[in-house]
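Structure first, then comments.
The complex is shown incomplete by one protein chain, all other protein chains being positioned as in the whole.
Per-chain numbering from 1; labels A, B and C assigned in written order.
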Amino acid sequence: MISARSTTPDADADDDLRDDHFRDACGVFGVYDHPEAANLVYLGLYALQHRGQESAGIVSVEDRILHVNRGRGLVADVFKRQDLARLRGRQAVGHVRYSTSGGSASQRNLQPLVADTADGGIAIAHNGNLVNGVQMRRDLERRGSIFQSTMDTEVIVHLTALSRRQSFYERLTEALFQVRGAYALVAMNERRLIGVRDPHGIRPLVLGRLDNNGWVLSSETCALDLIGARFERDVEPGEMVTIGPDGLLSRYPFPRKKRRLCIFEYIYFARPDSAIDGVNVYEARKRIGVNLAREHPVEADVVVPVPDSGVPAALGFAQASGIPFELGIIRNHYVGRTFIEPQQSIRHFGVKIKLNSPPGFFAGKRVVLVDDSVVRGTTSRKIVKMVRAAGASEVHLRISSPPTAHPCFYGIDTPNQQELLAANNSVAQMCAYMEATSLAFISLDGLYRSVHGVSEGYCDACFSGSYPIPTTRMEKEDTRLTLLQES
Amino acid sequence: MISARSTTPDADADDDLRDDHFRDACGVFGVYDHPEAANLVYLGLYALQHRGQESAGIVSVEDRILHVNRGRGLVADVFKRQDLARLRGRQAVGHVRYSTSGGSASQRNLQPLVADTADGGIAIAHNGNLVNGVQMRRDLERRGSIFQSTMDTEVIVHLTALSRRQSFYERLTEALFQVRGAYALVAMNERRLIGVRDPHGIRPLVLGRLDNNGWVLSSETCALDLIGARFERDVEPGEMVTIGPDGLLSRYPFPRKKRRLCIFEYIYFARPDSAIDGVNVYEARKRIGVNLAREHPVEADVVVPVPDSGVPAALGFAQASGIPFELGIIRNHYVGRTFIEPQQSIRHFGVKIKLNSPPGFFAGKRVVLVDDSVVRGTTSRKIVKMVRAAGASEVHLRISSPPTAHPCFYGIDTPNQQELLAANNSVAQMCAYMEATSLAFISLDGLYRSVHGVSEGYCDACFSGSYPIPTTRMEKEDTRLTLLQES
Amino acid sequence: MISARSTTPDADADDDLRDDHFRDACGVFGVYDHPEAANLVYLGLYALQHRGQESAGIVSVEDRILHVNRGRGLVADVFKRQDLARLRGRQAVGHVRYSTSGGSASQRNLQPLVADTADGGIAIAHNGNLVNGVQMRRDLERRGSIFQSTMDTEVIVHLTALSRRQSFYERLTEALFQVRGAYALVAMNERRLIGVRDPHGIRPLVLGRLDNNGWVLSSETCALDLIGARFERDVEPGEMVTIGPDGLLSRYPFPRKKRRLCIFEYIYFARPDSAIDGVNVYEARKRIGVNLAREHPVEADVVVPVPDSGVPAALGFAQASGIPFELGIIRNHYVGRTFIEPQQSIRHFGVKIKLNSPPGFFAGKRVVLVDDSVVRGTTSRKIVKMVRAAGASEVHLRISSPPTAHPCFYGIDTPNQQELLAANNSVAQMCAYMEATSLAFISLDGLYRSVHGVSEGYCDACFSGSYPIPTTRMEKEDTRLTLLQES
Partner (left out) sequence: MISARSTTPDADADDDLRDDHFRDACGVFGVYDHPEAANLVYLGLYALQHRGQESAGIVSVEDRILHVNRGRGLVADVFKRQDLARLRGRQAVGHVRYSTSGGSASQRNLQPLVADTADGGIAIAHNGNLVNGVQMRRDLERRGSIFQSTMDTEVIVHLTALSRRQSFYERLTEALFQVRGAYALVAMNERRLIGVRDPHGIRPLVLGRLDNNGWVLSSETCALDLIGARFERDVEPGEMVTIGPDGLLSRYPFPRKKRRLCIFEYIYFARPDSAIDGVNVYEARKRIGVNLAREHPVEADVVVPVPDSGVPAALGFAQASGIPFELGIIRNHYVGRTFIEPQQSIRHFGVKIKLNSPPGFFAGKRVVLVDDSVVRGTTSRKIVKMVRAAGASEVHLRISSPPTAHPCFYGIDTPNQQELLAANNSVAQMCAYMEATSLAFISLDGLYRSVHGVSEGYCDACFSGSYPIPTTRMEKEDTRLTLLQES
């Protein structure tokens, strides 16, 4: 039924350059009451760039006019100085979206979404995914609503526009009552900024304060640091904060649910200089490394991380095990999305375009290699191969997450289940595939111990298959299909 | 209420370079059942480029997927070879839109409009303007419809999506029953191409046939010529033609109205190599020149057109008067929209950037200068000045249209009434303003005699103030406001 | 020996869109002593755009610093507002270069050429071609000079740099003594502007005066008109004018030769609103039409020009013959270099993308079709075909130049001799090829009578094969080869 789309370029599948990671879907950011609201959002998106590299957008509001600037590419590419100058007003929201391999495929799917409603313009930025999005879309289309994008966020926009309630927050609330799924939203009309997190709090959202008493909403705390905003508190699961001329109002409109923060934020998604729901990410990763060393000790000469994401866990592993930590794999940070892989005989240079080791570094060494996760296993296999080719006598691969055997339906871009190495292979089989001397994953228990900062629960569905939001088989298929169509 | 818009650059008012003309709003084109439908639409839009230079778009359909490509700029700039290659399918519709001075202001206002409806994707390309568009939009927004553009065409799209009727043509018909105004539409769903002209037939639309028995819809016949299509007939006022697997069906769903084709098509909008409603444009313009010579004879040495639009009337004037025709004003065709006017002391080079005369050409001559219309009068004044400065002893300005004293509400970009020179000045005053020796306009009668090819009526509201579609004062203000906001 | 070149795209041969004309190589322009020198040059190049559409460049000088801006494309595309702002100084020279079909092939071949010499920076803009350029280049390379472009203009730059003379004009003179060929040069160092025309005066150059007593050099007078400069006089064949703080100095450093202005300037190259060596181009073209009518009369119903270049001659033909002039062929001025010809089954739409006729215009008419020249004959043939297909009963083709049977070695881009239709065919054969009812060319005598304004001689080598500059066979081959390599 999703029949209109922009023309798509030929797939440019580039296995060696593709990161074998789960990818976070988005980052959101909002500012209320600052003379340079859009500039602050720009900086905020910069700090959240790791949460989405496909596209970026900012919407500001001034005198009831929404100013919109959205485009494909990195934050620094999308906004020119004059663009920022035109995004006038004291309120603004922004969004970064994840990177797909495609080219211009998703020209329609830029956020924040904007709509003229009978009650004025609104803008919504969404991190997450609705499990009943496709069904709701079909219903809305049958009622005559017209969709411009293939993003399920637009369902929320339509439901808000259709609501007969008086105020913006009531209409948004009515809309959210009709959807199920994961969302951290930053929304705005001409007078108010709203932040809301789904009842389970699957995706993170924090609240900050500016020097001038203005307010900030952000996916992560690291973006508050950059703009010099004070961390106020996390927006709670199921909480809706409405910020307006009359200050901040906190509401809990939805039936209370158990907190289920995505635990993968601690493993890979969030920046190590952020704290999520009160837990310091860098420290959590280090503790995972410590617990990994305790659960799966090994005699070795050196602990080497797969940079950059494996570094904190490797440090923890090294500290707990007493084996020296070394940066034996160097990452070339100039490798970006525009790299052209030469097409002919020389194309199989593997991971070397990104990773290399100092001459002689691995010769004769027993190596503990620490990486954050194994998805398809393709990259890990190449890295083990490279380390072996460099002379390592043993390569013990230690992974700072449990095996990822189940896809995500809540806003993370994961391969289909059949592509997940852990879904179809035992650890021994995986070890053999990767040609590692040994392979071990942190246990789910060990992971929980590592993020002990808070007593509440997490979503660990990608490891356990235990999905916190009841979802029909059809909804799961819809979600996978939508994700595939977009990429 | 139209509160969301893209950021706008500073106005780049460039009086010397701005054409002092009414500007046609759009051109539309559609192809049914050809293996290279989009390529044919591309060529068709090329031939209709004079009807709109701001933006261009093509939508094709294949296997229930709409492929969309729209952008700002000329047809040749918007579409690259690979874009055309991706616009697959045997059906396609296209649109060109008028030129505004603004920069990126109207990124949202690109046609053809596309929507996913419960019944599949539809695409609509519209030439014209709805007088109750703003009111309908307000109503629809109150019902929860979300608008993406500021174009009244989107009202038709929403009404179509909201209709509960079964088939596409029924839903479109139900939508059109609710609007008043001028429209020549080319619309398409995954299986059918529809052409429809408003009950008065204010804007033109023709039907053509391809060699392979495929069908073409076009604003003008010149575009049929380019692609080698056979002119079949004009779509009639109030007629809806539906072209599908079962051939062409003609319906007249609306109450019959008197035909009221925009007479300005013959004066300026249409290309001289087109025929509109059976009347050859080039011949009509020449006959206007003949009648102008008869109505306002003058003794002179030479008849000179203001190129390019004044040429046919000048030829007619010369033939009727026996005064020699000369191309005494040369137009520089390289002057385009990207020209940068140097900013400082030398900026007042007037119309010379576009128009110049051979050395000594006008010296001592009594000149009949033939132009097609006077809008603000600014350009005409400069041309008269240039001709006088070149030595002309007398400059008799002859205009191949009656004085334009009233704005258009049916899809033509005209200045506000107070800016129309003829709205506030007698012919004598206008003559004095332009510093011409004499000034004369073709009479409305003379104009009618010149386009005698058919017996039906025309819309001459811009001359007579007699508007064929009943329009409230509020609607008129709405229309003007909308046009101003977009530009 | 010309071994280094930028990478070349695949030829994009597009026969239908390629103009079948000789193409002028260049236009030059210079300003001395004006606070906005570069802005004036920008406008001047705009007016000379018809002389070269491939690339454009401006060099200004201020405080001994040369500011350079050159690029591929039309004047309006190459220079942005900020570019002009940076071209500071009271002296500037500019250049437009002819259009080739290639893409980025000629990135190196941009003018004005600039060089740092021991005596400071110099800039040279050149219209013309040196017949001993390749040989001089080989000699200079053997001496150790390094060439950056493949343009023979660079030979003049090197010879100037190598000269041991004191002053700029002496060094340039010494350089020019060593070359043979056609040149109209505008050159500049940090204090002086020099204009020079080769001893035969093959290419034109005029001198103008600004209101502030500043000076202008230009290929044609039309560019003086645009900037409001006063036409002072033509630079004479063999004259070198040096303009500096001490005013203008005229020198005739070379042995006097017979004047041999390229007569094709009157037929096609120059703009009709220019005067070349005292002869008004528009009037000359009209007189050619008059003489063509006298030499080759025909009974017909209508005289129709091939627009735009055939218009003045057609007017003259109509006036002399008494047959009515009509604009029966309409040109689409939006057709530019970026047009993409659809690649598959529909590509053969012939000349219709550029030219079309009003419906029914030609039906049953005996037509005199006036065009300016026949080069390969491909376009003429298609136009005749189109006119016949439109119903003309007779098509009498009248050409306002003699048959072009010989290539040019003096700066005009002509096909090789074997591609020139007139080189290998009688007029009767050509007529048959074009499927015209009759075909006639103006005689060389008639052409001379038409440009009678001055008593001096012309270069008519492309018609007569009589080349004014002695040229060895090797030099001719070199010249052709160079031209081919560049295009």
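Following the convention adopted for this analysis, a residue touches a chain if its C-beta (ideal position, glycine included) is under 8 Å from a C-beta of that chain, and two chains touch if they have at least 3 such contacts.
Note that the structure is a prediction, hence the values are computed from the model and not measured.
The chain not shown here is in contact, across the full complex, with A, C. Residue in contact with the omitted chain (choice from C:Leu87, C:Ala182 or C:Val370): C:Leu87.
Only one of A:Ala118, A:Leu226 or A:Ala405 touches the absent chain when the whole complex is considered: A:Leu226.
Only one residue from A:Phe317, A:Phe361 or A:Tyr410 touches the chain missing from this view: A:Phe361. Per the touch definition above, the residue from A:Phe168, A:Tyr183, A:Tyr282 or A:Phe441 contacting the chain not shown is A:Tyr282. In the full complex, chain A touches the hidden chain at residues 35-36, 39-40, 42-43, 46-47, 49-50, 53, 74-77, 79-81, 84, 221-222, 225-228, 231, 271-275, 280-283, 308, 311-312, 315, 319, 324-328, 330, 332-336, 338-340, 342-346, 349, 352-353, 356-361.
The chain not shown here touches chain C at positions 1-9, 64-69, 82-83, 86-87, 114-118, 120-121, 138, 141-148, 157-158, 161-163, 190.
Here, only the chains that are shown with their structure count from here on.
Interchain contacts link the chains end to end along an open line, per the touch definition above. Geometrically, the chain at the heart of the complex, using CA-atom means, is B.
Averaging Cα coordinates per chain places chain A and chain B 48 Å apart.
Rounded to whole angstrom, the centroid-to-centroid distance between chain A and chain C, based on C-alpha atoms, equals 60 Å. Looking at chain A, no residue sits in touch with two or more other chains.
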